[in-house]
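The other protein chains are all here in position, but one chain of the complex has been omitted.
Let's look at subunit A:
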Amino acid sequence: MIKVEHLTKYYGDFLAVDDLSFEIDEGHVYGFLGPNGAGKSTTMNMMTGCLSATSGRVEVGGFDLFEDADQAKKLIGYLPEQPPLYMNETPAEYLRFVGEAKGLRGAELERQIQAVIEQVRIAEVKNRRISALSKGYKQRVGIAQALLELTLKRASLEDIFLELTENGDPADQTPAGETTEEQEGEGA
């Protein structure tokens, strides 16, 4: 469950997001649509802790994103339009880092890494440098990172935000569609 209450963002004098409020329920997939420059990316960045809000509140799974950032962020997997990948690593190493940062350790960490690798089907390239992967594979690695810690929590809260560009390979969208998550599409 995600609650956004009176979210506002000013870039200097420019009003990017104006008193936005909405609720997102568990177990649903939502699309967040709007014309270019509407403030979708800004809103998403605020909802995931990448950007501060000028005013307003975001609540993820009952935790205030600004007050209880640690707890709230443990429930979030974020894939921006450009996947934030470390080019000189392999997907396996990258996923290990994200998993550890999310608080996973030991056998649980290994299990989740395996699970997401299978889920997005990157097993063949998991030990290849990310810089050497095709754009489609890179996108999948980004999805995998967002799914960590959440794959086994289908029954409980799952909040994933994806920004998919029109250039994304449509075939890559099916692994994401098979799990319960929220997607965000770009474009009008």
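Here is the rule we use: a contact is a pair of C-beta atoms (placed from the backbone, for glycine too) under 8 Å apart; a residue touches a chain by one contact, two chains touch by 3 or more; residues count from 1.
Keep this in mind: contacts and distances are computed from a predicted model.
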I notice the complex is incomplete. Of the names "Rieske-like 2Fe-2S protein", "Pyridoxal 5'-phosphate synthase subunit PdxT", "ABC transporter permease" or "Acyl carrier protein", which is the UniProt protein name for the chain that's not shown?
"ABC transporter permease"
Taking the entire complex into account, which one of A:Asp18, A:Glu67, A:Glu100 or A:Glu118 touches the absent chain?
A:Glu100
Looking at A:Val17, A:Val58, A:Ile76 or A:Ala144, which makes contact with the chain not pictured?
A:Ile76
Hidden partner interface residues of subunit A, rising order
11-12, 45, 48-52, 69-74, 76, 78, 80, 82, 84-89, 93, 97-98, 100-103, 145
